[in-house]
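Just below is one structure, and these are the notes that go with it.
The complex appears here without one of its protein chains, the remainder shown in place.
Our next item is chain A:
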Amino acid sequence: MGRPFTMTRLFSAATLGMAFLLTALADAPAQAKTALTVYTAVEADELAGFKQAFEARNPEIEIKWVRDSTGIITAKLLAEKDNPRADIVWGLAATSLKLLADDGMLTPYAPKGLDQIDKALRDPAEPPAWIGQRVWISAVCFNTVEAKKRGLPVPRSWADLADPVYKGQIAMPNPNSSGTGFLSVSAWVQTMGEAKAWDYMTRLHDNIATYTHSGSKPCRQAGAGEYAIGISFDYRGAKVKADGAPVEVLVMSEGSGWDLESFGIVKGTKSMEAAKALADWSVSREANEIYAKAYSVVALPGVAKPIAGYPEGLIQSMIKNDFTWVSANRERLLAEWQKRFDGKTEPKS
């Protein structure tokens, strides 16, 4: 009996050990907090700050972020239309939110303090289905070290970027996944007119080394010298520069595309009160002050202030942006873009 007994004991000891390990690994007992599922395209490096600030004011609510690029989040929301999993969409492009609102997927709500918000930066309906938070603007990241090495001139305009001298030097976000990519395409179409814009993009396409999933990646790649130029947006440019990359953040002379990070409550949410609490907080001065730390145009007038690393003349360069037209033509533009440029064979380099 001696030996088998030892073995059994050994085995039970091992099991017990495993059980302890598992208990240690298992979740702490869930607290009675309301979990709020928030779909967002806000840059990941900012999310922790927003969550902390909001939850400090609303300790009974816990934010659960689902973050991805604009196109992915929009596609996800549309796909889940019949069985929505988000409670609120927050920090997504207004052109996407308008699409959702037109599809009847949002519950209009007028948060406390709405009257303070810039009228131009919200759904004109009363109560509004979506409300803008802050503006992000396209910008070009230009790696000065690589430019010197490869003898590249500083581009001053979008037209310059189609010059064959930049062949294989430019990274651009894919507009189907990235909001930054889409606002660039929609700005070219709006400023040049559709026929000229497609012609321009065809010439630009010859210079593009890669289309990326995210709007930040082209600037990060330019910062790392992987490519000399990244079509990206203002915040990421300033951030990459601050991280120590030898980049200049450039404003193109024909004007800069932009879109509006906005929020809207998803119809059918089971956490309506918590969603309203986030909506109320999102138009508050406190929230707008946080927006203004990183972005130069915010929805509450008088809060914005100059930010280090942002290019001069950025705000003045913002194009006249027709949200109604853009959101009505979003699907068509994206399909056309995909047909022309996506899945083309590997750039021969």
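Criterion: a contact is a pair of C-beta atoms (placed from the backbone, for glycine too) under 8 Å apart; a residue touches a chain by one contact, two chains touch by 3 or more; residues count from 1.
Assume contacts and distances are computed from a predicted model.
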{"item": "Chain not displayed: protein name in its UniProt record (\"RNA polymerase, sigma-24 subunit, ECF subfamily\", \"histidine kinase\", \"Xylose isomerase\" or \"Phosphonate ABC transporter permease\")", "value": "\"Phosphonate ABC transporter permease\""}
{"item": "Absent-chain contact - pick from A:Ser96, A:Thr212 or A:Ser317", "value": "A:Thr212"}
{"item": "Where the unshown chain meets chain A, residue by residue", "value": "4, 6-8, 10-11, 14, 18, 21-22, 25-26, 37, 44-45, 48, 64-67, 69, 71-72, 75-76, 78-79, 83, 145, 176-177, 210-214, 216-221, 224-227, 243-246, 342-347, 349"}
